[in-house]
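The complex is shown incomplete by one protein chain, all other protein chains being positioned as in the whole.
Note that the chains take the letters A, B, C and D in the order they are written out, and that residue 1 is the start of every chain.
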């Protein structure tokens, strides 16, 4: 589906509706460029674009089927970029990964979005209010999109951060809980998120170093800034990974302690009860000569002894930390 | 065993049966090349090829005995490539590793397959329907084979992915199960699979960067695409490895909890039963002066007390989470 | 908030109050430079500086909002440096991370501090007492600040070191304690601290190698020294990380042993008490023909046997290490 | 001890006994070279060689005392190589590490062997039957030796592989076993083996790339092959290391499960027995008014109830998986 198709002349959007054919011809003129935005396009929708801009069939195939690694590839006269978008879905504690694929030529930029995250409409609106930036050509659009995608990593990262803190509290709380599954699922998300972002570091760095002609030198400093944010995301994810490994170990210790202390307490109760049972057993023996049995206060005395021993054991176990 | 032997003239297969000697002479002509496919050949079967194409004895030895690391080696006038094929055998949860070894010259390509995975017949048929591609010479065949081999990694990877999900569910289910062995076996497969694919990354990258003369510049972009798929396989395997390590740890926590909670419950039953035993013991003592024994309702009263205490203990243990 | 604004002429501070406009004009003169210090400035406070020194908008935005990665960036005619400051807050066992951002030009240095750590006033005073150093221009100021920041890592590092030793003693003491949470929290701090310092290594190294023109060659050797301290911090943190992982494992062993030995002791008590209970049960049976029951010393004899068996069991369990 | 001393003229061994002095003079002639093989030589035995070939004192010291890291060093006019040999001693499950040190000059090769592994006699015999190879000079001998040493790693590797499989079976069998020690010892062997082989990768790679003049270009391809085998050994060892770490974790899970299930079963027996004990205690009470005691079938009824309860508990525990 073609979402929007616009021509920018000297940084300003040409008024009125523009169809693809207008775009093809208009963007050839100096200082002009076209930005055509698509959302999960079909092969047919892409066909005219492919022919007009002479796009490489491999890049086109990638754009239609998505599920690529983040990458930046150079074909003659064209740069092809794959970005992964991320959106945190809280109730499921899942990072949903989408994809934006960009074809960047001297006088055009084609954007293909898959999945829900990082809509490009606000990016377009923000850019259109800054003609100075748009004058730098499609490279400025590329920057704005990459910037947006990387900025959108932050809420996903924070969502994970909040969940990790929750899981920490769960692990170290006094409740009898075993959040091993939750820890594991979070780790899984962190790994997947990292796989979506880590391969981007190197291409963005190359953009920042100005290896590509379609990117105006003015824009390079901005890519450096994006790269910096990306590095922060990457470092944070590495740190999350390490933390989740540690917390899995800590959880095992907590669970072992909790479980064992329960068994210990129950055993202590059994031990305390066993003693009066033994004493009662003794006075339940049928020997003919057991002087205590004839004593008037034998019974209450023995009861007293039982209570005393139980009380003593209780205090002893308490002090030993067994109860 | 020589499976197929064909001559391609300007991208089209020469009709009719071709024997080895035709191939030797025909491929010398401009624009022609020969593709000779073998399956687990013997030394004798290889002998004529070796002499005709002046193959390096080390490469020939590798091709016959297989069990090589994935690699790309350059001998004068020839590139020798070893690929590992993968096939997922589901009931055994095993990744079966095979091998394809390729000799690539200016006007010939020899392919030697070992093991069951990644048959080359469909590759040949697909190529023969695209003469435009075949015109680029044996390098195009090389690409088609590598592409096929790497594409065939995907189902193996997915098979492992499904098994990992199953094992996750098993670990975190409420069933009393200990899938440590299955986790370990999966990890073993992941490591072996990685050993079969990781060394390929660098040679494919070199192919994509166009270091070899036998590979037509047009084909290079396609190798870049293959390299990308390979990287994805590699990253996914690294991620599986990490996940399986985590799940082994999580499994230990789950198993500890499950096992301990069983012991705790049984101990709680013992503790509950111990109390009426103790009381009964007391009233089984033979003291002469035990007033309760003479009471008309002493017996039911004591029974009631026993039941009450057991009920209380039961509720108390329940609330403490011990039952 | 602008904290201090001074002009240095040939290494000496110009007397009397200097406002921003004096600074702008004075620093243009040869051998002069301005040092303007700010603390968490607002956008408005920054505005005049931005225009006067023609600062890059991205750097300005970073300076105002902070929360950047440590980095060193070069804009035309200006070097922009982000440093992370660290302060150990003992009762909370937390490393508080602050930030200092520096704009370094040929004739000016702007410092922007966020957070509590590493106040710059003492740095300024120390520098002003060494005009020889200040003569080397703003690069000398940069060194003094970086040096201070890195020196301030040491107490934070030592604070962590002391806590790690405490936690070690806790783990290996005979007390029944499970410092898993504390270990985990320390690890978290170590990771965060490392994330604040590790990215600094490479930029400081570049400063030491003399890649930047604003830094006087004389000052470079000093940066090498700073880099060395930074490396030590980094290596120490890596070592802490490794130690904390080990101690988490050791803690699990300690806790398991402690917990199990409690259960073992309680079970041993139950086992010892069970034996007299069984014997008493035997002599409580109601058989008509039980000769022992008629013996005059039957009762004390049985009591003696009970005591003897208990004593034997006690010694036996002791020797087996079960009590 | 000097094991063998031979002169090769145009690839063929000169007939008859050759003593050291013949070798010194003969090898100077064009196309000739000497191969002198030693086994754990003393300083005295080495002295004449040292003077004649002008060997560097450091290399000589290494050759006599052995216990070096695998390495390749270039002294003027001479290459000095240290190889580690490996031999698997099965009953002890130990990889025995030996050492071969080689001095390679333009017209001589001196080999010094320490330890039992990788005897050089068969290497010499095999080479002498291929004069074509020997014509390439002492570099061909070097290759043959390195090839032999690296080939001999395979059986050692396989020995470890078999042991790892055995230990896997032991861990996952239903037997009550704890092969933690065996796992650990195997890991120790793997680490030591890796330490003996990993440093060799880089020098062999340099030999394959043709950095050294004494190695005939023809021989380089062969070194590439050796390097490949070495890489396979290295990757396999890395994989073993990873597997052994996993198996240590899996073993802990298995052992925990096995041990706990024993305790659970015994506790269940105690719980089942506790119930009839309690019931018997109740009917052992001495209340005057216990109507059941007077019933004719009271006794068998109670016995029946006891058996019924025990049977019920047994089935209940069975179903809960506690027995």
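We take it that a contact is a pair of C-beta atoms (placed from the backbone, for glycine too) under 8 Å apart; a residue touches a chain by one contact, two chains touch by 3 or more.
All of these numbers come straight from a predicted model, not from anything done at the bench.
> Which candidate, C:162, C:285 or C:305, sits in contact with the chain we can't see?
Answer from the full complex: C:285 touches the omitted chain.
> Among D:75, D:172 or D:314, single out the residue that touches the unshown chain.
Of the listed residues, the one touching the omitted chain is D:75.
> In the whole complex, what residues of chain D lie against the chain that is missing from view?
Where chain D meets the chain not shown: residues 56, 58, 62, 68-69, 71, 73, 75, 176, 178, 180-181, 183-184, 187-188, 191-192, 195, 199, 241, 244-245, 248-249, 251-252, 255-256, 259-260, 262-263, 265-267, 269-270, 273-274, 276-277, 280-281, 283-286, 290, 292-299, 302-303, 306.
> Touching the absent chain: which residues on chain C qualify?
Within chain C, the residues touching the omitted chain are 168, 171-172, 221-222, 224-225, 228, 231-232, 235-236, 239, 242-243, 246-247, 249-250, 252-254, 256-257, 260-261, 263-264, 267-268, 270-271, 274-275, 277-278, 281-282, 284-290, 317, 320-322.
Methods note: only the chains that are shown with their structure count from here on.
> Rounded to the nearest 5 degrees, what angle rotates chain C onto chain D on CA?
Fitting chain C to chain D on C-alpha positions yields an angle of 145 degrees.
> Same or different: do the copies chain A and chain B touch each other through matching residue numbers, with over half of them shared?
Interface between chain A and chain B is built from largely different residues.
> Suppose each chain is reduced to the average of its Cα coordinates; what separation in Å results between chain A and chain B?
The mean C-alpha positions of chain A and chain B differ by 25 Å.
> Send over the residues of chain C in touch with two or more other chains.
284
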